[in-house]
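My questions all concern the structure below.
Let's look at subunit A:
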Amino acid sequence: MVDHVLSWMTFFPLLAAAAILVLPGRLQSAFKWIAVLGAAVPFLLAFQVWLGFDTHLAADGRALRGAAPTLDAAAYGLQFVERAVWIRAFNIEYFVGVDGVSVSMVLLTALVSLVAVIASVRVARPVEPHHHSIAGIQVKERAYYGLILLLETGMMGVFVALDFFLFYVFWEVMLLPMYFLIGVWGGPRKEYAAIKFFLYTLLGSVLMLLAIVYMYIYAHPAHGSYLLADGSAAPHTFNMMYLSYHTQFEWVSFITGKLLWVLFFIGFAIKIPMFPFHTWLPDAHVEAPTAISVILAGVLLKMGTYGILRVNYPVFPAETLWASTAMAVFGTINIVYGAFCAMSQKDFKSLVAYSSISHMGFVLLGMSSFTQEGMNGAVLQMFNHGTITSMMFILVGVIYDRAHHRDLAGFGGLAKAMPVYTGFAGLAFMAALGLPGLSGFISEALVFLGAFQTHRVATIISASGVILAASYVLWMVHRVFLGPLRKEEYGEFSDLNWREWLSLVPLAIVVVVLGFYPMPVLDLMSASLGALRDFVLAAG
Partner candidate 1 sequence: MLGNQASLALVIPEAILGATVAGVMALGVSRAARSRGVVAASGSLGLLAAMAVAAWQAAGAHGSVAAFHGNVVVDAMVSLFRLVFFGTGLLTLWFAYASSEIDTRDFADMTALVCASVMGMSFMAAASDLLMMVLAMEFVGLLSYVLAGLKREDQRSSEAALKYVIYGAGASGVALFGMSFLYGMAGDTSIQAVREVLLGGAGEGTRQGAGFAPLGLLAVVMVLAGLGYKVAAVPFHMWCPDVYQGAPTPITAFFSVAPKAAGFALMMRFLSLLLAGVSSRLLSDGLMVLIGVVSIASMTLGNLAALNQRSVKRLLAYSSIAHAGYLLMGVATLPALMSATPDPSGFRAVYFYLVVYLFMNLGAFFVTSHVVTRLGSDDLGAFRALGQRSPLVAGVMAVFLISLAGLPPTAGFVGKFYLFWVVLKQGGAFYYVLAFIGVLNSFLSLFYYARILKVMYLEPSADTRPVAAGPLAVAVLMALGVPTLLFGVWFSPLLSAAGKVLG
Partner candidate 2 sequence: MSGELLAFYVLAGAAVAGALCVVLPPFGRNPLHAALALLATLACVAGVFVLLSAHLVAVLQVLVYVGAVMVLFTFVVLLLNLRREEFIGARVTPWKVAAVAATAVFAVKTAGAVLAASAGARAADLTAPGLQAYGGIRDVGRELVTTYLFPFELTSVLLLVAILGAVLIARREKGGAA
């Protein structure tokens, strides 16, 4: 058992990245293995978190509301907590820990990052011919693995940070690696896609920054006083728990809770991405290399919904209730609009990208229901979508490596040439359309069950999303895998190699197991989500 397990999970990839940066160029062949190690260690540590997590612990929000802030992490339902004063002048702490909402995301991040690194073992090579000079390749491999590990640190940090300042730092740290990973190793329109992703996300986060600073200044403890890690009292705080449960806000001039709620929500909605802020996603996905698409869809999109659950829900419960219908409506738009767009795509990858928009709509819809089933379904959907979409993007990458195009109309009959590949693809896409027995079904069913109680019309409209998903998936399977071989050369495609096996098998196991028995993940979140739901409803 490792002490400070969350810090190790967060910063081990950074250490590996530093090692890759300083190693001499002649060890170039070792870089990828260091990167695999850098992602594998957090993955192994994730088991410790999973096994050691006490699923019954949850914050009793209403009791906390009447009490003074404490240093007792268990009272807030937090586990694996590490806490120390970082910058005293601003009462900033290094405060990490997980509760039921974040623990599944931490596990997902560890899993998807490892898969992404394995999937990129061969991909990190220069695209343009004139980069074939020795120096060029070295720099590029070094940079690629360094950035992907830095990205993992940022993602992991976002999910474990419990101090707003720390949260914001990790949130932004993630931005630049992503920008470069898309911009340097991406497809033909990579520059456009990279800058669009960058600017969109940044616009959201600067608005969030203003809201954070405002909260810092105008939040006052409702009872007692805020405490720093060493027990000293602080007049202001960035502590997410204190701001959630022990705070009274002072509203000055036109600033209200609703305004702050909206600022945060826009910042997060851009990441989800929620209609109408979604336009960066298809561009980024289509241009990004396979492993980066995997991380983008598998983990990054979840930061948006995670942020809403972590910030908007507990800090502004009354405003969250105020906006619940709007959230449900936007969720429905995402589901239906994303599905229609997916149906009309000619490019394999943009089809998967639009299906992500549709599936993230389920998360929004489930969250807005404020029922136990709906909220559990939403977070489970976040986890499941992470694994299923990762599989789909890897599968698209596999075929792109062989055929060098992704035109759906150009394929046909691949089932004959690549039976194993077709098997994995069938599994992933059936899971995506919500076939019972695979993980996607359970979370979508929970979302519908929960949302139907609260938002009846929206749920009925959303249900059409499942039918639409079935149609775009089945039509795609028909065009790509069935029928006669479209081209002679497709017959000579080799089936999956060991690297592709290694990256697909863990995800497939998760998808199948959770399809039959979702309790290992559901148990993790249920107590915390129940408490969060009660807390929000109590504000109504």
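The working rule: a residue touches a chain if its C-beta (ideal position, glycine included) is under 8 Å from a C-beta of that chain, and two chains touch if they have at least 3 such contacts; residues count from 1.
The candidate set was assembled so that all candidates are chains of the complex that A comes from, given by their letters.
Given the structure is predicted, the values throughout are model-derived calculations rather than measurements.
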item: Options 1 or 2: the chain contacting subunit A in this complex; value: 1
item: Complex interface listing, subunit A residues touching candidate 1; value: 87-90, 128, 130-131, 133, 135-136, 139-140, 143, 168-169, 172-173, 175-176, 179-180, 183-184, 190-191, 194-195, 198-199, 202-203, 206-207, 209-210, 213-214, 216-217, 252-255
